[in-house]
Structures are given as structure tokens and as C-alpha cells.
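Have a look at this one.
Left out: one protein chain. Kept in place: all the others.
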Amino acid sequence: MKRLVIALLLLSLFVTSGLAAAQDPKEGGTLRAAWQAPWESLDPHFASTEASFQVLNNVLETLTFFDDEMNLIPWLAETWSRSDDGLTWTFVLQDGVTFSNGRALTAADVVWSFSRLVDPETGSGNAWRIGGAGTVIEAVDDLTVTITTESPIANLPASLAANKSVAVLAKESLEDDGTIQVPIGTGPFVISEVEGTTRLVLTARDDYWQAGVPYLDEVVITPITDDAARDLALQGGEVDWIFTISPQNLETLQNDDGVVVALAPRLSYDYFGLNLTKAPFDDVRVRQAIAYAIDREVICQFAFFGLCEATQGPTGSGTPWYFPYAPYDRDLDKARALLDEAGYGDGFEMEIMTAIGFDETLRGAQVVEQQLDEVGIDVTIDNIEFGEWLDREAAGEFDAFMLSWLGLTDVEDYFYLQHRTGNTFNFTGFSNERFDELVDQGRTIDDFDERYAVYEEANQILVDEAPYIYMYVKAEVKAYAPYVKGFATRSDSAVNFWTVWLDQ
Amino acid sequence: MNTRFIIQRLVFSLLVVLGVTVVVFMIIQLVPGDPARVSLGQQATEENLRARRERLGLNRPLYEQYVSWVTNAAQGDLGKSLITNQPIGPQIADRLPTTLQLAGLALLIGMLIAFPLGIISALRPGTIIDTVATFVSQLGVAVPDFWMSILLVLLFSTTLDWLPPSGYTPITENFRDWLEHMILPAMTAGFISASIQTRFIRSAMLETLRQNYVTTARAKGLRERVVVLRHSLRNALITIVTILGLQMTALLSAVVVIEIVFVLPGLGSLTLDAVDARDYPLVQGTVLVMAILVTTINLGVDIIYFLIDPRIAHMEQ
Partner (left out) sequence: MNNILSMREQDGPAPGLLAEALHRFVRHRLGMLGALIIGGLIVVAIFGPSLAPHEPDHMNFMSPFADPSREFLLGTDDFGRDILSRIMYGARVSLKVGFISVGIAATIGTTLGMIAGYTRKRFIDEAIMRSMDVLLAFPTILLAIAIIAILGKGVTNAMIAIGIVYTPIFARIARGEVLRIKNEDFVQAARALGSTDAAILVRHILPNILPPIIVETSLSLSFAILAEAALSFFGLGTQAPDPSWGLMLSESRKFFNNSIWMGIFPGVAIMLTVMGFNFLGDGLRDALDPRMKNVR
């Protein structure tokens, strides 16, 4: 009996570990956090990497916000509403929020931030989140702002919480040359020191609008790019918190009393895209053959050490938008038959393009190479610099590219962006009339069940047509010292430090 | 005479440094494509690019760019990092001590091993200790520095759990922590340095021992130990100073590698990060400072060399 009570107690502790249960948070202290990569630009409209966005996460804020359970909640905006034609959204800001430079937040700041985001001159890869260049952002009064898009965006409030590219920042962030080096936001921390890409200090604001937080005085961020070194730095007590672990060390770290490992299913997926504009990938049978030829469980096991969920479509079981359609259990006979039908019975040669620095991708590609070899497809892996990778992806100079999509919150992030005809990130050349119709329609619907039905059909078309071959969805993993309390490991990978405190 | 030699060496070093600046300056010029575009990414607009080119000074004639770059560099202004927009000079100044401390510590460890080993094996050529010394030094030259790091981490961190495998505490913050983090990297560099030093010291000692005045001194009836210490060693000093000079260059190369492996915040790891981030001005800065460091050390060695024995300096000229 006593044992059971303890077990239940442990379980409840585990479940609520993110909430730090009964203990009162302690004020003060410095958290030493190790990033997985150096941040690049700190300009939210230029930043494109996790490393940059997760720094900005603690400095900039958005109108809406996803809580730790992925529910959309008000943040800088108190309320919002949509016009009858579905084109105009009105957001009412909460009063009394100030930027870290002391100035009060007004609707004009929202207008400036969003206008810079959608300005084609800025060239942000995130402009689509609020519609694009045709979007008009206007201040109605000091605290009311309207966003009018050219076509209805059903999920605009969710889109505004997706990442910090849609955050509100102060115009004073701008340097003389039009760049932003250190953005000024309304968030709980300010970037107080930047030493190249080797050390960055976040200092807590004492005039932050949420009462009581942040608890920490400072967060010192250093990138440790080497997985093993990062794990060891945590184990050795050189840092208190690490961005991610090396998956192969999971067991070791879990057995270490000095380390807490926290997991959550991620909103991302790993895949490889095929070039539908060239043979043999223009033939759907060839694409399906590839989908049948790979064993996703093995790929997950060896690419990411099993810290993942094998999937045949884009969404994993961690999102409400999971679709259980899974036609591609490994079937080598079927794959061979399809290849035969398509006239490639003797197989063919193809190149998979991976980018230097994306380790699990390269590992996955090597497993795929071996598995496709079994149906006569001779894969060569071309592991190149990410810059070159992006150039070649954009220019369509590839057979297949392998990478992952991260930070996907709303269902349309999984479908619209990459696969609608003519979209910026549609690099495969996929075009399907019915699919386009569905994803366009999906953008105008509010009701969850209605939307789900629409995207379920879109999902089926996409999986059947197989422009992307889906492999797995990763688990989000964070690790920290036991005295680090109040950190929530989130499915959307967001790193929020303002609820963190140190029990020491 | 004395001053003439020193001035000659100074002028020579200055010329080398001037050449170094040309090479380093060319780094950004030789990047295939437009460095502004490379650094801004594919989504950069024409306006962004123009602003960036201006910031990098790429819109001016090559000659002008070089002159202004060198002039600024001479005043310690190495420009700003493309990624973070922070001035580069202070960043390097921040990292330099770690690199120098590691090199210094490694040299010390190297000498502590190499001197006894080199001298003993020269005094007793053909004995077991000589064979061992030769073998060890052959091994040390052939073992890659990064592999040696791995082996030491496997032994002292993973297996014995005595020392941290990576990380860094500044010496000013906590000496003990600093030493704990430095000792494995320094040992790695030290062993490799010792293997090279041992060979030099051994042959330098042998050479000196063969020379006449040692025989003379011995004939005078001095005890053997005194002979060794007073005469041989002093004469071998010349060679040793040269070795140390040569060593420092090779050592700095090893230190660059070892810093990266042990994630120490030195110039080597800064350079690799800068390369990864395509932060060309930062690459230029670190490479320039390292090259100037090497040149300065070489100059110092030449001068010390000359002060010990002016004849040799003449021969070299």
C-alpha cells in the first residue's frame, strides 16, 4: 500500500513536473543554458533558425500565445474578432504593456512590425504567416489594430502565435543601415550582452507586465554544437540546462541523478521531397514505390535512436490534427511491382541531398540508401553546405532533398505551405487541383470538425501522391539539472524561461 | 653590428606581416559569389545587399578597400561581426588568453617530459631508455592531436571520471576550475610537443657532447655531472631556443585543434565557429591575429638566438 502511494506520488510529480507543484518559486539566480547551435540573426524578420528564434522567444512577444498544452490564449491582445467577410481581423491590445526601453506598446508598433514583416523589401521567409505583401495593417486607435488580408485566413490568431517572426517589436530596434541587431521587445527578458555567437546574456526586466515573473535574474546562453560535449557539460555541472540531448545518450542521462530528461511529442516531421518535374519522379508509381520500400521504424531507430514516431503522413499523434491514414507499411514486392509498371523494373540511380550539420538527416539518408538498394534504386548521398542546399532546392537542382519541417502549429502549416501550387516552399513541383481547392477552403473555416474533414481529404491526396516521403516525427527532448524548476518541455519546442526558477 | 641584425629581422618580420595582411584581406575577396549575399541569405533584397556591401566596403576599388582595412586593423579596429554586429577586436582579445594559456601550459608539460628524456637518452645512447624515448617520440609525432584528446577523455573522464571532458572557467574566476578544465587539453598538446622536443634535445645534446671542449673539460677532471650541466646544456641552449620557436608555431596549430575538441573558448574555436557562420570579417580577424602572433614569436626567437650566439646569426644571413 505504502509502495502504491509512493508510486502514485511519483507519477503525479512526473505529470505536473512542468508546473513545479507545491513549491513556491525562489527568486533570483543565473541559469546557464547551452544552445545546440550559435544564433544567427537576431532580427525576427531575418532569423530562420531555431537557435535564433528560441533566444527571441524570451525577448519578444506575440498578440496571441500557445500555452504549454498548445491551447491558443490571449497575450498582448486581450480579444480579437473576425469580420463577416472573413478578411479583416481586429485585435484589441491590453493596456499597460511597455517595451524594454520604457515606452508603452501601442497599435502603431503592431502596424510597424507587421508592415516590415510583409514588406517584400524585407524579404522575410515568414511573411506568409499574415498573408503576404497584400496584407494591410492599420491602427484604429491606440490599442486597436486591424489586419486585412487579400483572402481569408481562418487561423490568423494561431498563426500569430507560431513563432517570433510575428512578434511586436519597437521601431527603435532599427539600426541606421536598416538592419536589426538586437531587437527591443515587450518580453520578460532583454538581450543585455552579445559576444559574437559564443555568449549571449538575457537579463530579467523588473517592469515586465506579468506580475511575479521572471524569477531568474539572468540567463547566460552559450552554444555547444557538439552533442556529446553538451550532454557532458550538463552532467559535469558546467551548464544547468541544455537545448537538446544526443539521442543515443538518452538512457545514460535518464540514469544520471544529476539530470532531468523531459520529453514531449514534437510538432515537426522528417521527410524527403522528390523532384516531380523530372523523371522518374514525375511518375506517381515510382514515388509510391519509394514510399513502400522504406522501413520507417528502422529509420526512426537508427536516425534518431528511436526517440521518434514513425509516420506515413505529415502529422504525428501529438497534434489534434493527426490523420491515421497509413497505406505504406513496408512491402518490397509491391514496391518492385510498381517500379516494374512504371518501366523502372531494373531500378535507377538517384541522389539525396542532405545538408551539413543536420546529423539525423544524414543518418536517415544512409538508412534510406540501404533500404532503397533492396528494390534496385541506387542512392547517392550528397551532403553539402546548407547554403548550397537551399540554393539547389530553390533552383530545383535535385532528385530528392531530405530535411525536417519544424514549428508547425496549425494544420495548414503541414499542408498549405509546402504543397499548394505555386507556394514559396513548394519545391517539389507538386500540383493537384483538388488538393489546392481543399487547402484554400480549409483556410476559411473556423469549426474544428469541419476543418478536420477537409484536411483529412487533403492528407489522403498528399500521401497517395507522395511528393514528400514521410519518415518520422521526433520527440522534443530537454534536459536540465534537478534544481531547475518550472521549465515546460513543449511540443512546439518553444523555450520559455520566465517560469523557470532555481531551487538552490 | 648588433643593432643592424636586429633591425634586419624587424624589417623582415614587418614585411611578412604586410604580406599576411594582403592574404587575410583577400579572404573576403576570394569568396565565390557575393559575400554580401552569402552572409545575408537567399531572401535578401537588393537594398539589403547594397547596404551590406557598403558596410563591408565592397563597393569601393580594391586598393582603397585594402588601405582602409589595413589602416583600421593597425589601430586595432578589425570591423564588426556580420552575424552579431559586435566589434571583432574585443572578441578576439577575450579569446586570446585562453589560447595563450593553453599553449604555455602545454609547452611547460612538454619541456618537463622532453628535457629529462632527451638528456638521459643522449647520455646513454643505445640503452633501453634511449630506445623507449625514441619510440615514444615517434609515436607522439604520429598520433593525431584530436585522437589523443579522445583517448585522454576516454581514460580520464569516461572511465576514471577524474576530470571534466570539456568546458571552461576563466583563470580569473576560479583557478582550480580553470586548471581542471585545462589539464586534459594541455596534456594532449604537451605530449605531442614533448615527442618533438625530445628528438631535438637528444640530437642537440649528442652534438654538443661530441664537441671538443666537453672532452677538454672532462680532461680537467670535472665530475661528469658538472660537464653535462654546465657545458653541454649551455651550448645546447641555442638549439633549444630554436626548437621552442619552431615548437610554438606547431604548438599553436595543435592548440587550435585541441581547443575545438575540448570546446575551449579560444581563437581556434572562434575561427571554426566563424567559418561555420560565414562570418568573414571574424575569420579575417582571428587568422590575422594568429599569424601576427606566430611572426612575433619567430622574431623573438631570432633575437634571443642572436643574443646567445651572434656567430650563428651571421651564418644564417
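The chains carry the letters A and B, assigned in the order they are written, with residues numbered from 1 in each.
Just so we're on the same page, a contact is a pair of C-beta atoms (placed from the backbone, for glycine too) under 8 Å apart; a residue touches a chain by one contact, two chains touch by 3 or more.
All values derive from a computational prediction rather than experimental measurement.
Which of A:118, A:234 or A:367 touches the hidden chain is settled by the complete complex: it is A:367. Among B:7, B:93 or B:141, only B:141 touches the chain that is left out of the view. The residue from A:68, A:193 or A:226 that touches the chain not shown here is A:226. Considering B:10, B:31, B:129 or B:179, the position touching the chain not shown turns out to be B:31 (whole complex). Residue A:249 is the one among A:249, A:288 or A:409 that touches the chain missing from this view.
Panel shows subunit A; residues 226-229, 246, 248-249, 252, 298, 301-302, 356-357, 362-363, 365-367, 369-370, 381, 383-385, 388 of it touch the chain omitted from the view.
Contact between subunit B and the unshown chain involves residues 15-17, 19-20, 22-24, 27, 30-32, 138-139, 141-147, 150-151, 153-154, 158, 199, 203, 249-250, 252-253, 256-257, 260, 268, 271-272, 274-275, 278, 280, 283, 286-287, 290-291, 294-295, 298.
Heads up, the rule we're going with is that only the chains that are shown with their structure count from here on.
Centre-to-centre separation of subunit A and subunit B, using mean CA positions: 43 Å. On subunit B, the positions that touch subunit A within their shared complex are 38, 40-45, 47-48, 51, 54-55, 81, 83-86, 91, 94, 157, 164-167, 263, 265, 270, 273-274, 276-279, 282.
Touching subunit B in their complex are the following residues of subunit A: 38, 40-42, 46, 48, 120-125, 175, 177-179, 181, 194-198, 223-226, 229, 232-233, 236, 238, 357, 387, 390-391, 394.
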